[in-house]
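For this view, one protein chain was removed and the others were kept in their places.
Right after this comes chain A.
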Amino acid sequence: MPKPHRNLVRDYAQDLRLFGSPMSKFGLALMIAAFLVLPTVVQDDFWLSVLIYAGITAVGAIGLNLLTGYCGQISLGHAFFIGAGAYVTAKVGGDFGMPFPLWLLAAAGIGAVLGGLIGPFTLRLRGHYLAIVTLGLVFLGEHLWRNLDDLTGGNSGTSVNADVAIGPVNFADLTIFGESYSRNQGWFWLVWALVGLVALLVKNLARTRPGRALQAVRDRDQAAEVIGVRAGRYKIGAFMVSSAIASMAGALFGSYQQFVSPDEWNLLLSIQYIAVIIVGGLGTIFGSVLGALFVGALPALIDRYSDVIPGVQTSVGDSGFISVFALNQAIFGLLIVLFLVLEPRGLAGIWLRVKTYFKAWPFSY
């Protein structure tokens, strides 16, 4: 009997493979190669920092996508958990001087605990009510960050001196085979390795039994409960995992930036994360990463090339029509609206369409 075509899927297990087709294996190899080589090719600090911030955003967005895209729980409170992670790092990694793996785990642990505290709300509230309660969380958090002076340094912020070394390998000051690398290069490898790790973790979570349960809860929680899924338990669980990942993103953010202030954890940040998962594609891990690259890189590009874009004010009192900040915000808004109206599946959906087109070629329509 002739061997079936490599793209033919014959059973369920095959459909759930992580890297099934030769093309996706090739894509993976390409991504790993880019990951290894890119910092040595692009040594410019600006571009590397853009990519590092995008990577940190990708980590947080994967967490939010697990909650919103897979479990269907609306949360506007992501900024709160990200802030919590950053402050934990300032305390545990900076003041206590704990090593990198420990402060990252500590941040994740605190995030999970905070998420677990908020979780019970998801049992009683649904949809719109939950969205507003999590919105309240952002404001409560902002008040806390401004007033818990010992932990957060109050309005003036706090510096984060957590080091990023695993054993003898210090990512902030990397030396491999006698070749030394800059802080940004080391951070690029660190952050994007973590993106890969978190992506793999969540992807595996999503394709196993709990993941299918989450999706059942998202699609119709009542029906899920009838067929034996403990909807409440999964909702709280999703909240905990999602906020643990968010806190990790916050920990990385604080440690990379070396300084954080309460102004950063506001509603705008939450919305940025939501924009990332919408633009990238709800319910896909790959989409979260794409979205983070897109939404993360856009403001940096606008900022850098603001003197070329017509009508933009580069400094206060300039004769421009709109400030850089305002332009960024307007573009965010437009992106959200346009993507939701025209392509609700986001960049991942566009990618899927392109892929299907070529798969069916020359019989594409």
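We take it that a residue touches a chain if its C-beta (ideal position, glycine included) is under 8 Å from a C-beta of that chain, and two chains touch if they have at least 3 such contacts; residues count from 1.
Operating definition for what follows: contacts and distances are computed from a predicted model.
A chain of the complex is left out here; the name its UniProt entry carries, from "Extracellular solute-binding protein family 5", "Amino acid/amide ABC transporter membrane protein 1 (HAAT family)", "Protein translocase subunit SecD" or "YCII-related domain-containing protein", is "Amino acid/amide ABC transporter membrane protein 1 (HAAT family)".
Considering the full assembly, A:Ile274 is the residue among A:Val160, A:Ile274 or A:Leu290 that touches the omitted chain.
Set against the missing chain, the residues A:Phe26, A:Phe139 or A:Tyr357 yield one that touches it, A:Phe139.
The chain not shown here is touched by just one of A:Val9, A:Ala330 or A:Ala360, and that residue is A:Ala330.
Only one residue in the set A:Leu105, A:Ile309 or A:Ile322 touches the chain that does not appear here, and it is A:Ile322.
Touch with the hidden chain on the side of chain A covers residues 68, 72, 74, 121, 124-129, 131-133, 135-136, 139-140, 143, 146-147, 222, 226, 267, 271, 274, 278, 321-323, 326-327, 329-330, 332-337, 340-341, 344.
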